[in-house]
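Removed: one protein chain of the complex. Kept in place: all other protein chains.
Presenting chain A:
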Amino acid sequence: MAIASIALNVIGVIFLSHAVYSAYEHSLLPSTSASPSSGSYLLSVLDPKVNLPVDITIETLVSVVLLCAGVVLSSANLKPIQWNVWAGNLERSKDARATKEVGVGGGNPYAALEERSGFLDIRGEMKGFAEWKNKGGEGRIEGKKA
């Protein structure tokens, strides 16, 4: 998939630059402004003043469609937003279980439940703080985590 999207992007860029350069060269031709009837049917429907040859028109449109598909395919995958689908993916994958931070493609999907402040051991925290203060306020607070 990655190689296909890179190939699409490269082909699209080549065709698009070729089409733009062709359009530029066409605009330099002295007969360009004199013959408005030589325009392609496709563009004269859209805009009657345009007189670009049909092959340049088709090349531009095709290359832009190719590039669009390439950009869409080469972008990162979307993540499921439903909690059960997302958490299920995390539970099943081994790499995600090894990651600790939540929100970087891993971590404990139930961290929000397990670290609720309602379960905080407030007496333990206060005791740790009192010990730390009695020792003169140096070093780290040795509070018992809930």
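The rule we apply is simple: contacts are C-beta pairs under 8 Å (C-beta built on N, C-alpha and C of every residue); 3 or more make two chains touch, one makes a residue touch a chain; residues count from 1.
Please note the rule applied: contacts and distances are computed from a predicted model.
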{"item": "Protein that the absent chain corresponds to, by UniProt name, given \"UDENN FLCN/SMCR8-type domain-containing protein\", \"UDP-N-acetylglucosamine transferase subunit ALG14\", \"Trafficking protein particle complex subunit\" or \"ER membrane protein complex subunit 6\"", "value": "\"ER membrane protein complex subunit 6\""}
{"item": "Interface with the undisplayed chain - residues on chain A", "value": "16, 19-20, 23-24, 27, 43, 46-47, 49-50, 52, 56-57, 60-61, 64-65, 67-69, 71-73, 75-86, 102-103"}
